[in-house]
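Structure, as structure tokens:
Complex shown without one protein chain; remaining protein chains in place.
Note that the chains are named A, B and C in the order they appear, and that numbering of residues resets to 1 at the start of each chain.
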Amino acid sequence: MHDDPVIRVVSKVLIPTIMLFGLYVQFHGDYGPGGGFQAGVIFASAFLLNAIVFGMNKGRHVWSPAFNLQCIALGVLVYGGTGIAGLLLDGNFLDFNVLLANPVAGQHLGILLVEFGVGLTVASVMVGLFFAFASRPAHNRLMHQEDTRLLKSSTEATAEPTTTGASVSKKGEVKK
Amino acid sequence: MNLSILIAQWNYVIVIALMMIGFYTVIARGNLIKKMVGLNIFQTSVFMLYISMGKIQDGTAPILSDDPTMIYSNPLPHVLILTAIVVGVATTAVGYALIIRIQESFDTIEEDEITEALNEEALAERLAEQH
Amino acid sequence: MNFFVVDAFLMVLLTIIGVMAVKQHRLFGVIILSGSYSLVAATWFVVLDAVDVAFTEAAVGAGVSTVLALATLSQVRSNEKKRPIEPLALTVSIGAGLLLLLAVMDMPLFKDPSAPVHVHVGPHYIGESGAEIGVPNIVTSVLASYRSFDTLGETVVVFAAAVSVFLVLAGWTRKRKSKDEA
Partner (left out) sequence: MNFLLHAPILQIVVPLLVAPLIILLRNRHIAWGLAMASTLATFLFTLHLFLTVNETGEAIIYELGNWPAPIGIVYVIDVANAYVLPLIAGVSAIATFAARGLVNAEIDIRDHSLFYAAWMLTIAGMLGQVATGDAFNIFVFLEISSLSAYALVAIGAGNDRRALPAAFNYLILGTIGATFYVIGVGLLYMVTGTLNLVDIAQRLPAIGDTHTGFAALAFISLGMFLKMALFPLHFWLVPAYSYAPSVVSALMAATATKVSVYVLIRILFGVFGVDFPGMDSLLGVVLLGLGVAGALIGTVAAITETDLKRLFAQSSIAQLGYMAIGLGLATKSGLAATFINLFNHALIKGAIFLALGAIAAQLGRVTMSNIQGAAKQIPMTIAAILFGGMALIGLPLTAGFISKLYLLRAILEEGAWVVAVFTVMSSILALIYVWKIIEVAYLNDRPKGAPVLTETPAQWISAWVLVAATIYFGVQAEIIVDAAFSAADLFIGGNQ
């Protein structure tokens, strides 16, 4: 697919637009429909488009799996941290009124922060899920190759499987 | 049952019918993907039940405007269902991940074939146990 | 009247898609029908004033779920094994349906402004959220402030889904981690 110039050019235009729209949905959620969750999904779709058009490896290069996993956790922590902040400022957990001197301003800040947390987690989870599902066959093939090497190198066909995944793929291997 | 009420409440009646289509698919179908699809239909229909109860005569979307006479539909069911949709997709993702692993281990996603494989294994174990 | 026509049309459409999805044996068709079911449901949500829900349902039910389903489909047999109607399952689902129909008997009328949901807690959100939170979208106010803890739970559910899928599939994260730790 990455040879098709039309798709390449169109997606180069589309990807930033989708991201911009994602940001709009994220921050306009106070005034119209939208919010962290919807924005997260939209934002993620930009990354998915990038990965589909320019290849999985390039896609993974943009947002590395390790960093992605950290973003997933970070979003939840931002949300929870906002709650804890309310608690430290002598309010209850998730009390936004105490965040700033003016309760309504505090509510605004609180909502902004938690929506950001939701958006961050959702966007990274969606990208993460996509890679986890889409890379599965390639990953499997890799494991199969390793198993074949293992089987060749040792005469024992019952070599201890090293990982949970490998034990499964080994069964498939033996079947063949 | 009073038929006239059912006709007046036809909206709920159809939602219930949809729910049961989904529910039947989950419990009756043996294909695991079909089960997940049934679950999706079942849950979406439950969302519709909630949204139905939030609707009010002549209401509009619950986004405040300057017009004080405006009637808004109840936002609470909307919030609950937003949460429920997210929970639903989370379950779906885990379900599909399990289906992929089941396919790799059992080479099928038909429930009866999996059960057959399981029974064979259990039988073999029982025989091994007796010896 | 307009509302009735659109509502009825979408409801009928949903029923047709639902029945087709159950009867279809090609899994690709089943998944696409399931996605379109969510999409039509999203449209229906707009008609019933639930714009935020519609947005999410379209993005998630029609989008994410379908993508995940197709990713799964690419690795399995593409047809469902045909099987006869299960009498027990049919009885159970009809029983549950009848129970719900019974519930409809005493339900507050559809769109009735005097229904409990429209007089008890809901009006507080509609009437006071402007002053208490100052955000025009009431759904956002309720979601992020009044019922903020539910939304924290929701975010954690998404997080849990990611953790669970990575654990189950043990795909790319696992590969990276072998470098870091093992």
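Keep in mind that, in the parts below, a contact is a pair of C-beta atoms (placed from the backbone, for glycine too) under 8 Å apart; a residue touches a chain by one contact, two chains touch by 3 or more.
Please read these numbers as outputs of a predicted model, since none were measured by experiment.
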Which displayed chains the hidden chain touches across the whole complex: A, B, C
Touch with the omitted chain, as defined above, among B:Asn11, B:Asn31 or B:Thr83: B:Thr83
Hidden partner interface residues of subunit B, rising order: 19, 23, 26-27, 32, 35, 39, 42-43, 46, 49-50, 53, 76-77, 80, 83-84, 87, 90-91, 94-95, 98-99, 101-102, 105-106, 114, 118, 121, 125-126, 129
Missing-partner contacts on subunit A, residue numbers: 69-70, 72-74, 76-77, 80, 83-84, 86-88, 90-97, 162-164, 167-168, 171
Interface residues of subunit C (partner: the chain not displayed): 99-100, 102-108, 115-122, 124-125, 145-150, 152-154, 156-157, 159-161, 163-168, 170, 173-174, 177-178, 180-182
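In the analysis below, only the chains that are shown with their structure count from here on.
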Pair exhibiting more inter-chain C-beta contacts, A-B or A-C: A-C
Geometric centre distance via CA averages, subunit C-subunit B, whole Å: 7
Euclidean distance of C-alpha centroids - subunit A vs subunit B, Å: 24
Numbers and ranges of subunit C residues touching at least 2 other chains: 51-52, 56, 60, 64, 68, 71-72, 75, 136-137, 139, 141, 143, 151, 154, 158, 161, 165, 169
In subunit B, residues with contacts to at least two other chains: 61, 63, 82, 86, 93, 96-97, 100-101, 104
Touch list for subunit A against partner subunit C, complex: 29-35, 37-38, 41-42, 45, 48, 60, 64-66, 69, 72-73, 75-76, 79-80, 83, 93-94, 96, 103-104, 107-108, 110-111, 114-115, 117-118, 121-122, 124-126, 128-137, 139, 163-165
Complex interface listing, subunit B residues touching subunit C: 1-2, 5-6, 8-9, 11-14, 16-25, 27-31, 33-34, 36-38, 40-41, 44, 47-48, 51-57, 59-65, 71-83, 85-94, 96-101, 103-104, 108-110, 112
Residues of subunit A defined as touching subunit B within the complex: 31-33, 37, 129, 132-133, 136, 140, 168-169, 171-172, 175
